[in-house]
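Structure provided below as structure tokens; questions to follow.
Every protein chain except one is present and positioned as in the full complex.
Moving on, here comes subunit A:
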Amino acid sequence: MNTGFLTLFKIIISAAFVDNIILARYIGLCPYIGMSSSVANSIGMGMAVTFVMVLASIVTWVLWNFIFVPLGLEYLRIMVFILVIATLVQLVEILLKKNVPNLYRAMGIYLPLITTNCAILAVTFLGVDYGYTLLQVVVYSISVALGFTVALVLLAGIRERLRLARVPQFWQGYPIVFVATCLLAIAFLGFKGLVK
């Protein structure tokens, strides 16, 4: 297919930037706000989310197309997809605890919370809803995770700067972070219309 590469490129750009999961769709804000206090940790979170997102998309896509659609069990979607995501998060947790204990401690509650990170559920849903092929789903989930990581690292960088700023007492903490997020979202609005 000669348009295959172009389609994939479109998917990458639109998933990572134009329809950025956080700044354009406003999905997955909980870990976004919670894990953006330092750039190093935000990169770790981005990697964990990428891992879970890509694997979950592949597994759910296979389950969906080969088991649930042929059997007419579409209504079980939420339950089974969450089951898959929860399993993968547990997997990441076990691996991180063993191999990267520092990151495991820094992530704290936000690691198990990837389970309920709506961004991942949204990607698994959208992947099958858009009728993508397996390759497209893989590219799509990687791009979304990339967009998530980019937004997370950007905000983490801003928050590291913010620590030096004299923020009024009542704006300290999350309020000023949400303001920074809004400004980032406005900046990402510039990507609108890039992909037709």
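By our rule, a residue touches a chain if its C-beta (ideal position, glycine included) is under 8 Å from a C-beta of that chain, and two chains touch if they have at least 3 such contacts; residues count from 1.
The criterion applied here is as follows: contacts and distances are computed from a predicted model.
Choosing from "Ion-translocating oxidoreductase complex subunit B", "Thioredoxin domain-containing protein", "Putative ABC transport system ATP-binding protein" or "Acetolactate synthase", the protein name stored in UniProt for the chain missing from the display reads "Ion-translocating oxidoreductase complex subunit B".
Looking at A:6, A:76, A:135 or A:187, the residue that reaches the missing chain in the full complex is A:76.
Note on the undisplayed chain: of the listed residues A:91, A:135 or A:179, the one touching it is A:91.
Shown as candidates are A:4, A:108, A:173 or A:190; the residue that touches the absent chain is A:108. As for the chain not pictured, it touches subunit A at residues 63, 67, 71, 73, 76, 79-80, 83-84, 87, 90-91, 94-95, 97-98, 101, 108, 169-170.
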